[in-house]
Structure formats: structure tokens, C-alpha cells
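Note that one protein chain of the assembly has been removed; the remaining protein chains are unaltered in position.
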Amino acid sequence: MDIRAMLTVILVMAPFGGAILCIVLGSSKAIRSAIVLATGAVLIVSALMLAPLVPFRLSAATFLGVDLHRIIQVADVALLLIILYYGFKHRQLTVIVLAALQLGLTIYLEGFLVKGPLPVERIFCDHLSLMMVLIISIVGSIICFQAIPYMENHEHHYHVMRSRQPRFFFVMLLFLGGMNGLVLFDDLVFMYFFFEMTTLCSFLLIGHDRTTIATRNALRALWMNSVGGAAFILGIIAAYHETGSLGLQKILTPWLAGSGVYLLALALLCLAAFVKAAQFPFQSWLLGAMVAPTPVSALLHSSTMVKVGVYMALRLAPGFTGTLLSQSVAVFGAFSFLAGAALAVGQSNGKKVLAYSTISNLGLIFACTGLNTAESMIAAMLLLAFHAVVKAMLFLSVGAIEQHIESRDIEDMRGLYAVMPLTALITVSGVIMMIMPPFGVLLSKWMAMEAAAQNLYVIVMVALGSALTVIYWARWAGTLMSDPFAGRFRPEHQPALTWLALGPLCIGSALLSVGAPWLYLRMIAPMMMGPYSPAYAFKAGGLENAYGTFAILPLSVVATLGLVVAAVALKRAFRAKIVSPYLSGLQTGEPSMFRGPMNQSVKAEAKNYYLDTIFGEARLTDWVNLGGGILLTLILGGAL
Amino acid sequence: MQGIKRFINQLRAKSPWLLHFDCGSCNGCDIEILACLTPVYDVERFGIIHVGNPFHADLLLTSGTVNHRNKKVLANLYSQMPSPKIVVAIGACGLSGGIFREAYNVVGGIDKVIPVDVYVPGCPPKPEAIIDGVVLGLGKLQAPQERNGERKEA
Amino acid sequence: MRKTVIPFGPQHPVLPEPIHLKLTVEDERIIEAIPNLGYVHRGLERLADIRDFHQMIQVVERVCGICSVIHALCYCQGIEEIMGVEVPPRARYLRVMWSELHRIQSHLLWLGLFADSFGFESLFMQFWRVREKIMDISEATTGNRVIVSVNVIGGVRRNPDPEQIRWVLAQIDWVEAELQRLEDTMLEDYTVKKRTVGKGVLTRQQAYELGAVGPVLRGSGVAQDARQTGYAAYGELHFEPVVETDGDCYARNKVRFRETLASIDLIRRAIHRLPDGEVRTKIKGIKPPQGETVNRVEQPRGELLYYLKGSGQKTLDRVRIRTPTFANIPPLLVMLPGHFLSDVPVVTLSIDPCISCTER
Amino acid sequence: MFRMTPNIVRNLVVRKSTRMYPVEVREPFAQVRGELFNDIERCIFCGTCEVKCPSQCIQVDKKACIWTCDPFACVFCGVCVDTCPAKSLYQKTKYRSPTGERIIISQQGQPRKKDKAKDRAGESGTPKGSGEEKADPGGDPAT
Amino acid sequence: MREEIMAVSAEALVGEVAKLKVLGYRLVTLSCTELDASNLDILYHFDKDLGLKHLRLTAPKAAAVPSISPVYFAALLVENEIQDFFGLRFEGLVVDYRGTLYLEEEALKTPYCRFSLRSADQREGPAAALDAETNHPNAEKF
Partner (left out) sequence: MTETAVLILCGLIAGPVVGGLVSGLDRILTARMQSRIGPPLLQPFFDVVKLLAKEPLVVNVWQAFCAYCYIAAASIALVLFFLQSDLLLIFFVQAVGAVFLVVGALSSTSPYSQIGAHRELLQILSYEPLLVLVVVGFYLETGSFKLTDIYAWPHPMLLKLPFLFIVLGYALTIKLRKSPFDLSTCHHAHQELVKGLLTDYSGPFLALTEIGHWFEVVLMLGVCTLFWATSWIGMAVLLAVTYFLEVLVDNVTSRMNWRWMLSYVWGVGLTLSLVNLIWLHQG
């Protein structure tokens, strides 16, 4: 067997195997951990092995002798039936209706529409897929590793009688396989199946804790994603109707761009992507999903599953270059970027900040996709990669923090440095990597801005949004360091697996940032063909094009130097006399206490600004939903 | 090295930033201190800025009597000033408690709480006198080793 | 909601004096302000036990350097009333002159500080520049810039000669001209109005019931001024109180600005009608005060009340001083909540707080 | 918004109001109450000033003929000057200058009869008293 | 005093004050004087259109006096001040500083009660120590 085929099979099937092992043998902690670790290791190794082999196409006609298409047909129906079952179980009419609709459409598609033998070249792996595979396999596995101690703690904390961890890891691993499948297959029906699978996994994991609120939010995620699923299948039908093909690469034939139905198909697929990426007005499922254990949020709701949305958009982008649809996707994305950032400013719940920030960044990726120039596509892909890594790390840190201080509120993390210095520092560096040059996220944002400068709507929204972004991140970083003990370093205890997850992610994302030029040259530039021509040149340690330049390496060197100097200076500061902060001369000697009226000691405290009156959820949500809805209508309507 | 030190000490006297703390004064002294900052006296000519924050100040100008409540504040502020620092007590009250010496809530002059380098008598002292006092204090800032406070702290 | 607790004062650059406000704010909006006093409390009323009633003049002058003339005036008037001393007419007019000069310097001081409270530094500088002229007048006519020690029981200590009086007139003309130049900025400027209009609103009813006095009361539309009682020579000078109706910081600002101009006018009229003659009645031989009295005068910040009680000894039994700021603090506490942190200095300053007066 | 501009521009062009103290020193007004002095020659040690001083900063030792004043407690009110029967106290128009340490003024005079003092009021006697300003050991600051 | 003074009892006080409020009087202030070792004399000054009216209450130090601050918010500061100065308790104060409005522990307690102070020197602890080092020239006069 071809090594590429083998790796593909491993990447998709190994997690499934691991998952099944988990549920069968996983009641013991050691075995469970071993299975998870082993699966993760296999995934990481195979993903890395896959790297030099791309791009390739493979045909996949049968699996274990059975016609693959048949398997998928059956699996698809089964999956929809499961969803239908959950709909009935929870008496959720929307879910039932949507699942039934999808079932009907699937049967219509498979049974009536698709005629004749299908082409079997179903696997397509280019650099974009590879990037996704790497993210899923490496970041995903790391997250699963951290989930081991996390879930142990979690169940301990909630006094769970019978451990439900086997089920948890079953779903987690299942999900990894599904994701790999989604990005490796080119056949729309296959993609649809995996798409639905991630929906189901997400539903199961959000509802994992079985509290009322968890169940409710899980159902919300389910029905919303079912809307996406329905749009997906409708899109497939329309696309097939128009092009007579189910292969994604096949249907992207630019000469069809003038056709209304064709654009509608793409718009519907985009709609599915928007739902998956929780763009406005579908953001509420992602926020609700934050009730899930934090590794779930890290895995599904920030670094992998939601990325499916932008992945699909990136795939579809060549199909709609130069159309109004493209423009509207750009505006829609920029709007999401702005709205997500604004809403994040109003949040004090750390995970919600992360969630909104995710939505916001995905919005930026959509905006870049919509701009649909070489530069913007590069920006989109870079952002996709960097965001996945850094966000995963931030989520994991918040998970660790949350378990330690039993709160996920930013206000409660005030002075965290005094309690868990290392985690606090890692979180702060995560924040820095999100907003500061020369790190990758900002690099891609810079590219995005320069690419967007031509489009006034987009650039204005992006400019406002990025300023808002700075606010909520800087605020958080500062809060973590706001330490009344003035910087005494205490040792901190965390499970080894937590360090094993946080450390590599932190160092990895820094290195990845430094390696951004090579990332670009190796992974992205090869894809810049067709409508896109390679845009940036690697010059003087930076990326440069006709109208802009970003000196990554020199800046990295200078930044490192600066860091060293500051660290040396820090040593001096550690020796300096430490005094109480300014409290109008009333400090009493205890940290942040002052002597107030009636000779009492009062704690001076300053809370962060969340600007609820301007950016509060209650105030903005309706408006942004309205805005998102209008734009969405425009997209769908404009396609026609 | 010596030259640099001397140079820096000279600059110290050229850029005295002052913190004014009204330590239970009747305002007479306060407004005269404020008047020093205003156009007619304009102590910014000497580089003096009223910083209003002990962390930034070189010179602590205090007026008024120390009482039991504000003595803690006074000590706190003094401790938050980075050395070298100079304390100038303004007015009869700041020097000794002035006319209120015998009142029950009066501890006495500033030097009951923190070391004072310059005493500016008057009730209130004229702005000119305050400027004189500050200048006298600047002399001490230039030669910090001779300072009263330093001796105490060492 | 997220509460921020801020120790505002005692050492704080916008507060010229030490007062502590424990501010609880939510997103910069004040929800509670609890004051702590006592940083300037000296207990000087009690000094009446060991200082005789003449020496107490100097002591009560030092209740506050900004309003010392009028403190001494009120005290002397009280003692004169108990002892039945008649004050010569020239002294009464001179008392008006010095009181009004003092009011001008206090108001100019306040106008400057108020400008500073909303960050208008150059305006602050201008008011204080003008104020120096008044200080010069004080120094030339009384011998000291701030605490002038000019009132004594039975009259005043200094008797300016006609030459000096003419000079004073010339100086206050200059002051008036300068002030008119600043009027447009202080009362009409967009940013000034933006910072003061609608801030710290006190309705007429509230101001009256909370016992507000002085410009705070008059800014809310109540025409009450202790000078209407006609003490010293005010009865003969056709005094009219300055009133504004809006009750916000801007109205108080306007009252004080107009009062400053009115005081200049009063001085002119007083000097115009200044009679000749003695300035001090001899009180040798009269028994020390016996009895009690309440005397009220108008300070720059409002009505000042002295309650004096003597029992025929050199030292008084009780000197009780109710200063205007003391009366204006409860209204301030009512005004602050609901404003933003950036308005705290403006609203606080708008009552022209004088803590040393309050705590004595 | 720009109502202050005329004032500002005017300030830029006209003379500055700053008095260049200490380069230029303005003559104080006459009758300003400045530093207090005792012409100890004339003092008759009657103690009036001690009694009248509101700040109670004068001590008169009638027997030893020592007149002591704590200049740090004096509030320069001039009451003593007004009431001194021998007119031996006077105030200069110049203020008392700042110092680096605590001072007590103590002046030793010659004993003399009250009525004599009146006779000698016009004479300009040779200085026999000794005035001294000395650092007060009690004024050591506490930290 | 030129104006009329009306004597009130502690029980009638609040009612009387409320009546004045209805009549449009505003509170000017309270003046408190120590009469002898156990009694205080409190004058309530009211004003209407620049005319004064006084209520006189003779209060034994031991018994609490009803606070009028619920009627006149403005009384809050002065009643707290009297608590500081004379140790008299006001019942029902809107904001009660419990004798800490001006004074710290080190300072003299009830400094205006000269009769009781003379009999029993209330300075103790740190206050006494501070006194010793302050050595006022006129300390004995207190």
C-alpha cells in the first residue's frame, strides 16, 4: 500500500480505534491514559510523516472491501438518526425538524439526484489540508494530553460517582479522527458526514457534565449546527445540480461564477461554514459551549472544529473570486471581527473572552477569504495556523487556572502571578503573542490589514476591531500581573501532563512565529496558484511585497535582545526597595489596605473596565445579531 | 566617577520636584505655596514641578501642625519618596505647632514625625521666603551626605 | 457589579487640603462617597480655655488662612455684642473693605482651583496672577498677605491714609479689567461648560433643606446672604445677593464670578462713603464678656456662625464655630453619587471646600 | 472652544508677570509685619508681651532679665509690638529667613526700674545686652 | 442672645424639630457646651429668612439623645462631632462614626469635657507617652 494512503488511513482510523479502545477498556485511569497518549503519539508521528509528501490525490473506492460510498451513505443516515434520537430525547423540536430535513435531503441526494458511477479520487491533500492535519494532530493531541489530569481533577471536584471519562475520551478521540477525515477528503458527501460528526461530538462534549445548563447549551449548539448541516446538504445538492460533480476541487470552476445557482451553492456552503465558525448571528452556540470542560473548549471551540468553517471558506474561495459574494463574505467577516472584539471587551469571564476572541479572529479569516487576493489568502492561512496554536495554549492555561482558583472570571485572576507564577507567565506570553509583533498572529493581522486597505468597509471595521482587541488582551495580561506581593516568585505545582501541554505549546508558538517566513515559503507559497500569485518575497529576514514589509527576523532578534536586557534589569528591580503602591498616603502596610473612615482598614481595589454600558452583551447582542443577519441575507440574496 | 557624581548632584538641584502635603494647616501656608507656582513667582523657572505624588518627588513641602490622624499619612508619604529627599517645613505650625501647640489634637511640628531639613518661619511665610527655603533645601540636595535625614536613616 | 474602592485623599493633588473620601465606583460612576475628616483637626475651640478673649482673635483667624479676616470679624462682633461695645463708623466701613478684599482673593483662589479641577491649567494661572494684586493690597494696607490680623475688639488695627485708599481703588480697577478678560472663558467656553453644566445639581428644595449656604445655596436659586442682615456697614451699602437658579457647578461658578465683580463694586462704594474719624474704640475698663451670643457673617463660602459664651472671665467658656463648609458637606455627599470619577474634583470643588474651617 | 485664545496670545506678547525673585527683589511695603526684634536695651522686662502674645511664644524672666522668644512659634501678629510699653519690640519689613535648624532667641538685658525706662527712652544707650540665637538642642527630630 | 430660645426635653426634641421643618426652618447647627461634670447644654439653631430660632436641650451625658439627622440630614456631621467632643451618644444617626470623626485612639477622648477631664485624666497608653515627649510649655494649663 502506498505510504500516503497508509498515513491517511492511520490519521483517520487510528483515533477511531483509540476511541473504541477507550470506551471498552478505559475504565482504569492508567489504561485510558496510555490509550490517549499512544493515539496522540501515533497521530503526531503520522502527521509529521505526511508533511513531506503533499500535495497528493488518492482514489479511495473501497474500505475493507466494501464500497466506501455505501459505507458513508449508511453512516450518514445513522448519524442523522442519532441526532434525531437526541432531538426526541430532549424534546427539541428544532433539532427534530432539522435532522429530519437533512435526512430527507440526504436521501433525496443519494437516492434520486446522484446518478451513475462516482469518480473515486476522493482524497485530496494539499498544503492547506496538511496544515489542518498538523494542527489537528499535534495541537489536538496535546490538548487531549492535558485533558487527562484536567478530567481527573474535574470529576474529583464535581464528586462524580461513576467516572464518565471513558465516554469523554471516546468522543474526544472520535472527534480527532473525524476532523482529519474532514480535511483529507475532497468528496462533498464525505465532508458532509464528517461535518455532521463534529457537530455530534461537539454536542456530546458540551453536554458532558449533564447539568441543566450544559444540556441546554449543548442542544443549542446542536440545532444551530444542524442549520449549518442543512445548508451544507442544500449546497451540495445545488452544486451537484449545477456541475454534476461531488468533488470539491471539481466544482470550483471559475467559469461558472456567473451562474446564480452555482453561487447560491457556494453561498450555502459558506453559510454552513459560518455556522460552524460561530459567526454572528450564530455566535451563541459557541458561547454556550464554554460550559464544557476547558479541554473541550480548547480542542473543539477554538483550535480545530470551528476552524472547519474557515477551512471550507478557504477551499471555496477560488470559486467565487471577483464576485459580489466574495465582497460580502469579506464585509461579513470584518463585521464579525469587529463585533466579536467589541463583545469580548464587555466580558469578564475569561473563557467567554477567549470565545469571542475566537469568533473575532475567525471573522478576520473570513474577511481575508472574502477579499480573495493572494495577500489576503496568505494572511488567512497564517492566521489560521497561529491562532490555533496560541488559542489552544490560552485555553489550556485558563483551564489550569480555573481548576486552581475555582473561577474563570478575570477579576478573580487578579494577582494570579502571586499564586501560580508560571501559568500566569505562560498566559501573559500567550496574550503577548496574540497582539504583538513580531509574533505570528500580528504578522497575519498586518498582512490582512494591508490586503484590506483597498476595501474601505473592511479596513474601517478591521481598524476598529483591532484596537478593541488590544483592549481586552492588555487588560487581561495586566490583571494577571497585578500582584500585591510585588513579584516574589513562588514554586507552583501542576500535573506533569499540564506542563507537558503548556510548555511545548508556548515554546512552539514562539518558534513558529520566528519560523513564519519558512512557514510561508514551505506551506503557503506552493498553494498560491491559479488566481493567486505568490505575493511575498523573503528578504532581509522579513516578508516583503510591493507595498509593505515586515521584518520578522530582525524584529525577533531585537525583541529577544530587548527581553534579555529587560530581564537583566529585572534582576536589578528585584533588588530594589519594594514599597506600597500609592494610596493617597493611607496605606497601612498590609497589601492594598488603606486606613479608611472610622479608623477601619479598607481594601483598595480597582476592577477592570468592561464598559458594560457600551460593549455589554445585553446591550450589543441584539444589534450584532441584527447586523449579522442582514449581512447574511445579503450574501444569500446577493448570490441569486 | 567623582565628576559624574558632582554633575548629577548639580542636576538634582536643577530639577527639584516637589510634593506638597497639607498636614493640618490652616491653608494660609498652602495658598502661599500654591502662589509660588503661579505666574508671579513661577518656581518652574528653577525646574520645580508640583508632582502631587510621593514617588516622583524630591522635595516634601509640608505645612501645618501634625495631628494624630495625619502623622501616619505624613510618615507614609515620606517613606514612599525615593532618596535623596529633602523635607521643608513651612510656617509656624509646621515648625513647632505654632499658635496651636497646646491644642489637644496637635502633636507639634513636622519634625516630630519625620526629619526636617529646612524650617521656613512665618505665619504664613511669604512666597519669597518659601522660595528661599526651597533654595536652601536644594543646597542640601546637592550635598546629600550632610543631610540630617540620611544620618538618621543610615 | 464590579466595585472599585478608591482612597481619594488625604494627600491628593486635586485636593488642596487633606480630606479623605472613600469612593466606591462602578465603571467610574460613583455609587458611594464616605468622607473621613480629622486630618486638619486641631481642636482650637478648646484653646479658648487657655487664651484670653483677645488672644482668641489671633487663634480664630487661624481657623483658616483663606477666610481669616471674616472669622476675626465675626468673633469680634460677637464679643462686641456681649460687651456692648460700639464700633466707630470708619472702622465698620474698613471692615467691609477688608472683608470684601478677602472675599475677592478667596473667590479668585477658588476660580483658579476650580479651573484646575477640570484641567484648565492656564486659566488657573490667570486667576492666580490676578489674585496677587489683591494680596499686594492686603500686604500694603494691613501688613500681611494672608492672615492679616486687622480686626480687634472695638474696631480695626490699621487706618489707611487717603493716599493708600486711592491706590487701592486703582488696583481694584486693574483687577476688574483683568477679570473681565477672563469672564468669557470661565463662563462661556465650550469645554468649561461641558465639564460643569449639569454636574452636581442641587435643586432649590434640596439646597435649602440640606442646609447649604453661600454660593451653593445661591446657585440653587435661594437669595440668602448673611450680608443682608446689615452687619458692619453692609446695611448702608444697599447690598444685593447674587443668585443663579440652575443649582449645578456651572451656576455656582457663575455666582462666584459675579460675586467677585460685585465685591469690587462694594469696595468702591464703601471707599466712596468712607467716613473719617477713629477706627478703634477703647475697651479698657469694660468687664470681660459675660453672656452668650450667636453671630453670623457672610464668608466667601457662605454663612459663618459663632456661638460665644462667657462668664465674666478673661477666658471664654465656649467658642463654637460653625463654618460654611461644615454646612456644605452634607449637600456634597448628596451630590457626588451618580457622577463620574472625573467629575469628583469638579463637584467637590464646586462647594469650595475648606477643610481647615470645617474641622478647626 | 477657543475663547481663551485671545488671553493666551496676549500673554505671549505682553510683559510676563513673573517677578524675577531672587534676582530682583521687590521692596516690601511699609508697615509689613516681618521678623521680630527686641531692642533689649529698652526692654523693661515687664512681661506684657508674654501675657499678650497669642501664641505664647515669649518668655520673660523678670529676675534674670532674660527675654526669650521661640521664633518658630511666633505667628508675626504684632500684638506684642503693639502692647510693649517700652516700645522695645519692633518688626522689620523683611521676613525671617529660613534656617536649617531649630532656633531659640534668648536675649540678656540689664535690670532697670520701670520709671527709669521712660527717662531713658530717648537716649541711645550703648548696647549692653547680648543677643544670641542658638540652636536648640531639644529640637532634634524624631523619625 | 437676641433671639428667642425655647427649652425642649429629649423626648419632645424630634417632634419639635419636625414641626420646625414643616414651618420652613432649616437647621443651622448645634452648639454644645459642658455645663458641669454630668450635664451638657445643647443649642439647636434654626433659621428662616435670616431670622434665628434656638431650641435648648439640657442633656445628661450618660443618656443618649435622639438624633435629628433623619429629619435634617445636615445634622449628621455636627452630631458626630458632638459625639467626638463630648462623648454624648446620639441615637439613630444616619452615618455613625462612633467618636472617630476627628479623633484617633491616641488623641484625647471627649476633649471638650473639661470638668470630667480635670477629675480623671483620660489620656492613657500612647497618648500619654506622646504627651510626655511633646512637653508643651503650657501643658499644665489644661
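The first chain written gets the first letter, and so on, giving A, B, C, D and E; residue counts start at 1 in each chain.
In this text, a residue touches a chain if its C-beta (ideal position, glycine included) is under 8 Å from a C-beta of that chain, and two chains touch if they have at least 3 such contacts.
Remember, it's a predicted structure, so these values are computed and weren't measured experimentally.
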Partners of the unshown chain among those that are drawn: A, B, C, D
Hidden-chain contact residue, picked from the options A:I233, A:A510 or A:L583: A:L583
Of A:L93, A:I507, A:A566 or A:I630, the one touching the omitted chain in the full complex: A:A566
Full-complex contact with the absent chain, from A:A239, A:L422 or A:I471: A:I471
Options A:Q403, A:S592 or A:T621, residue touching the unrepresented chain: A:S592
Of C:E80, C:E100, C:D116 or C:E209, the one touching the omitted chain in the full complex: C:D116
Full-complex contact with the absent chain, from A:Q249, A:T321, A:T549 or A:N625: A:T549
For subunit B, the residues touching the chain missing from this view: 8, 11-12, 14-15, 17, 39, 42, 44-47, 49-53, 55-56, 58, 80, 82-84
Hidden partner interface residues of subunit C, rising order: 4-8, 12-14, 28, 115-126, 129, 185, 189, 191-192, 194-195, 340-345
Missing-partner contacts on subunit A, residue numbers: 415, 417, 428, 435-437, 442, 446, 449-450, 453, 456, 459-460, 462-464, 466-468, 470-471, 473-475, 477-479, 481-484, 486-487, 546-551, 555, 558-559, 562, 565-567, 569-570, 572-574, 576-584, 591-592, 604-606, 608-609, 614
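The working rule: only the chains that are shown with their structure count from here on.
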Subunit C and subunit A - chains in contact with each: B, E
Chain at the geometric heart of the assembly (C-alpha centres): B
Gap in Å, rounded to a whole number, between the CA centres of subunit D and subunit C: 29
Between subunit A and subunit B, centroid-to-centroid distance (C-alpha), Å: 59
Multi-partner residues of subunit A (each touching 2 or more other chains): 584-586, 597-598
Set of subunit D residues in contact with two or more other chains: 17, 54-56, 75-77, 142
Subunit C contact footprint on subunit E (complex, rising order): 1-3, 21, 26-29, 31-33, 43, 45, 49-50, 52, 54, 72-74, 76-78, 95, 100-104, 111-112, 114, 138, 141-142
In the complex, subunit B residues that touch subunit A: 21, 53-55, 72-74, 76-77, 79-80
Residues of subunit B touching subunit D in the complex: 39-42, 45, 88, 92, 95-99, 101-102, 109, 111-123, 125-129, 131-133, 135-136, 140, 148, 152-153
